[in-house]
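Of the protein chains in this complex, all but one are displayed in their positions.
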Amino acid sequence: MRKNECIAMLLAGGEGRRLGVLTKDLAKPAVPFGGKYRIIDFTLSNCVHSGIETVGVLTQYQPLVLTQHLGIGSPWGLDRREGGMHVLPPYVRQKGGTWYKGTANAIYQNLGFIESYDPEYVLIISGDHIYKMNYDLLLDAHKKNNADATIAVISVPWADASRFGILSVDEDGRVVEFAEKPKNPTSNLASMGVYMFTWSVLKEALIRDEADRQSSNDFGKDVIPTLLEDGARLFSYQFSDYWKDVGTIDSLWEANMDLLEERPSLQLNDRSWRIFTASPNQPAQYVAPTARVQGSLINEGCVVEGAVNRSVLFNGAQVGEGSLVEDSILMPGAVVGKNAKIIRAIVGEGAVVGDGCRVGSVDAAEIAVVGSGETIRLPEEQKEAEPV
Amino acid sequence: MRKNECIAMLLAGGEGRRLGVLTKDLAKPAVPFGGKYRIIDFTLSNCVHSGIETVGVLTQYQPLVLTQHLGIGSPWGLDRREGGMHVLPPYVRQKGGTWYKGTANAIYQNLGFIESYDPEYVLIISGDHIYKMNYDLLLDAHKKNNADATIAVISVPWADASRFGILSVDEDGRVVEFAEKPKNPTSNLASMGVYMFTWSVLKEALIRDEADRQSSNDFGKDVIPTLLEDGARLFSYQFSDYWKDVGTIDSLWEANMDLLEERPSLQLNDRSWRIFTASPNQPAQYVAPTARVQGSLINEGCVVEGAVNRSVLFNGAQVGEGSLVEDSILMPGAVVGKNAKIIRAIVGEGAVVGDGCRVGSVDAAEIAVVGSGETIRLPEEQKEAEPV
Amino acid sequence: MKLPLTGVINLIHEADEMEALTANRCLATVPFGGRYRLIDFVLSSMVNSGIPKVAVFAHRKFRSLMDHLGSGANWDLHRKQSGLFVLPPSMEDQTDFGKGDLYHFYRHRDYFARSASDHVVIARSHMVCNVDFAKVLDQHRESGADITVVCKQTPEGTPGLARKARVDETGRIVEMQDHFGRLDSDIVSMEMYVLGKELLLDLVETSLAQGRDHFVRHSVLSRLNQLRVHAYMHEGVLGVVNNIAAYYRHSMELLQPEVWRELFFKPSAIYTKVKDEPPTHYRSGADVTHSLIANGCDIEGTVTGSILFRGVKVAKGAVVRNSIVMQNGVIGENGALDSCILDKDVEIRPQTQLRGSSEVPFIALKRKVI
Partner (left out) sequence: MKLPLTGVINLIHEADEMEALTANRCLATVPFGGRYRLIDFVLSSMVNSGIPKVAVFAHRKFRSLMDHLGSGANWDLHRKQSGLFVLPPSMEDQTDFGKGDLYHFYRHRDYFARSASDHVVIARSHMVCNVDFAKVLDQHRESGADITVVCKQTPEGTPGLARKARVDETGRIVEMQDHFGRLDSDIVSMEMYVLGKELLLDLVETSLAQGRDHFVRHSVLSRLNQLRVHAYMHEGVLGVVNNIAAYYRHSMELLQPEVWRELFFKPSAIYTKVKDEPPTHYRSGADVTHSLIANGCDIEGTVTGSILFRGVKVAKGAVVRNSIVMQNGVIGENGALDSCILDKDVEIRPQTQLRGSSEVPFIALKRKVI
């Protein structure tokens, strides 16, 4: 087999604590997104479309659903004889095992895996973000600059800049300053957490970082600043398409709503850049005579008998007669009974909202959430008293 | 998909300490056997031929080579959309992870995996043994007896009985007594470490065993005796074909030599029960004009220019001109130079025996071993003084 | 666990009155139900029943079949020692095409001989249903029948072409006739025959030696006296889809939720080739009712009483009624369809109006621009 010029290491251990009940039994990369996908599908599909066919997926927190979703990589064509997708959980040695200490430590613990492919370049990405990007162009830029590391950056509103790792660059795009969540940002170029490294440089940096007891073993906090100090050739690569970290309930909800625009900036229906995912094998969706559906994304296996406005319905979601689902997300298999009202809400996987129930409201400050598998029912007496 | 009536859990974490330098970087199930295979290939192939298409492989000690060998299960046709082969290393939770405490604990830690397939029966096997067995017949017997557990047994010489778990059975084959390595065995029926359990019974037994602080969490020492005490329906299933635990250098050597008999009791060339393994993609073996090969098994990719007697050569092994390999095993990629002598020896993977060297001898009490990757060379002065 | 039954899907001389829909494909690959091909139903039934090995005896126009089936991975049939076998007729010998199925079974008798299962089920591709063959095999064994035929009691006037059977009180088929026969019975054959491997090979050789080469006519119908041929009564839904009237009728039946639930979920899921289409986008202004919509559609107009396959675009102001629009169809602005069947990749220009009748729907050939 041909030597792998570039392999990808995908950090997929995120806990996504701010997603609350949606990530109770779920790693963040496994959170459903866009009516059909899980977050990690975007980066995996990016790899495949960019010609990267060896991907190590580093799992950690609640890996069961994630590992099941990944399977042997066939939905992405990564079920290969050589290379392909490899799931890399933290490894237990004879003396026990611990979680990865930080992003850099996660890669460090898998040096052997990377070495076995003897790549020239290693792409470090995270399974937490929604975007479509051709990493091959990033690699081209990296080579052209003869860089040690190239960091993909995106312009963020100045107001938000202090929430990101912020880069200052010179006219050639070379990084002159890097600040993790700076109080007074001097630039609005935010790191997307997408790093292209020359492997020999990364390897040495990781070994040094691991030896440093003071280090928190994180790319943004430790590895990149140290490389910069040492005068390594760090370059930025400007990305200007849709990119979103869906780390909170609000941003998850927003990113889903973004898809409902007339001309969404993240185009899912793009034949040259399909987002691949495990197929749930469901029949075509059924829209009943009593249904009304507007400005929504609806997936296979859904049964819609009520009204659905500006909402995203995942596979197998059901909306009963007389119900209204508006500005909401129904995760896979979520069932809304009859005469219920779901407004500005996320209903988790397999959750049930009984007949006549209300979830959320137009003027609530926060997005209402029904946790995965939860059931909400009206008390018996109300059922008859208060039809919606 | 059809419900899985029976799934298999394959214990593949064995360290195989008594195999010394051969298992330094290798779990015992990954030790090469029979000129082409690794030990675990036999049990995996058994599963496939028995119609068991969901197999959990529990790894632990030095899993790298083993995991690489297993890949996504394609050599065994276990790269399936549903079910198939799943590698289950010890799992690291937020608070850290430890190795499996014992065989029963290994299964206990994967209750969730088994539950997700909702099987009626669970087959527990070990990746340490060489045998060909149709587990479907074992399952038939288990059902016919309406058993809670059925233990495959084999008659061993009385002299060896105290090295095994020994069962006494009544005329119906029901187990009346079980003794782990008894000093004074009352039977010569040894447990093969192959257990067919009714899942509901096993699940309860494992939960109870885990709760018992006194238990060493082992099937032979704890779970089986406890079930027997409690009056569970334990049956034996008599097996009478070839079965061997290749746990020591001697038994590994012997088992390989067994294959060289005129009518070997373990028939590898059986079209109805192929042993599957990962293909190394090597060309047909080359036997030079100067070669002499007798009573041996030789695999693809070998180059034989010397004499080979009663030996097993794995893929890519080479024997130079003027050399003699006798009563020996050359592991994958082992290279024997010119005018060397290898007698009653095992040469490990990728090891090199230089020109003129001698390894082993006819009358040595022990089998000589050259560790994997080791190189043996004559000192310069000897090279010229002493051609063999 | 594996069911000891070998599957055969027999495409040789399938009764096909599907007109334009089979102009460039075989009956087995006619698109159906928004995202499937006809063969998916029997193939998924076999896989779900635990049948480990399925041979498809291909005949004419099988390129689409090879495309659709691929390695069989979508049905989980890409196995090591069993799985999916597509057996085309010999290309060298054009006379092969004229010959009956028994001739092809004979040419591939090795396939049967080599299979580990004792029993064989021979089925057709055009029965839209969801059958558990494990139950059929159970009944076959218990009844002691030589051959068990899956049958279904159907209402009067179902349009597809099917053989009719008369069954006595013991379940034995005492008479069976081709679809044009006069036999007065509401029991139709689903053309799924379960029988022992030895018996099949014997029937193949005996019939061929007698100069007869048609499995059902020459090996089964003419032997109803000698062989015990029993009926297994299928309880689920059934569509015999081999003419346009039946295609249209059974498609529209999917708009009944109970038919949708039963056909696609009971006992198990129907698999098809995965296409990676995104969810369907209903834009503001869309008005969709009483319809079956596959993924990847983009709907701004009105859709009612219709079936849209994957990737269909319905522009603003367009109205699709009582119609079936296959993959990647485009209905331009203010276009109007009533009782139409559009094959794949058809484009309806803005303002165009087309109208067929439910008896004789308007059919547009693949890739037409109208």
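So that you can tell them apart, the chains are marked A, B and C in the order they are listed, and the count of residues begins at 1 in each.
The working rule: contacts are C-beta pairs under 8 Å (C-beta built on N, C-alpha and C of every residue); 3 or more make two chains touch, one makes a residue touch a chain.
The structure presented is a predicted model; accordingly, all values stated were derived computationally and were not measured.
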**Q.** Options B:152, B:312 or B:378, residue touching the unrepresented chain
**A.** B:312
Q | Residue among C:53, C:78, C:99 or C:344 that touches the chain left out of view | A | C:78
Q. Which of B:228, B:303 or B:376 sits in contact with the chain that's absent?
A. B:303
Q) So which of A:195, A:276 or A:314 would be touching the chain we can't see? A) A:276
(Q) Touch as defined at the start, partner being the missing chain; which of B:159, B:211 or B:284 qualifies? (A) B:284
Q. Can you list where subunit C touches the absent chain?
A. 60-63, 70-71, 73, 78, 88-92, 94
Q: Tell me where the left-out chain touches subunit A, residue by residue.
A: 1-2, 4-6, 48, 51, 76-77, 80-82, 276
Q: By the contact definition given up top, give the residues of subunit B that touch the hidden chain.
A: 34-36, 74-75, 260, 262, 268-269, 274-277, 279, 281-300, 303, 308, 312-313
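By our rule, only the chains that are shown with their structure count from here on.
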(Q) If you average the CA coordinates per chain, which chain's centre is most distant from that of subunit C? (A) B
**Q.** Chain at the geometric heart of the assembly (C-alpha centres)
**A.** A
Q.
Just the number, please: Cα centre separation of subunit B and subunit C in whole Å.
A. 47
Q | Contacts with 2+ other chains: residues of subunit B | A | 81
(Q) At least two partner chains per residue is the criterion; list those residues in subunit C. (A) 73, 269
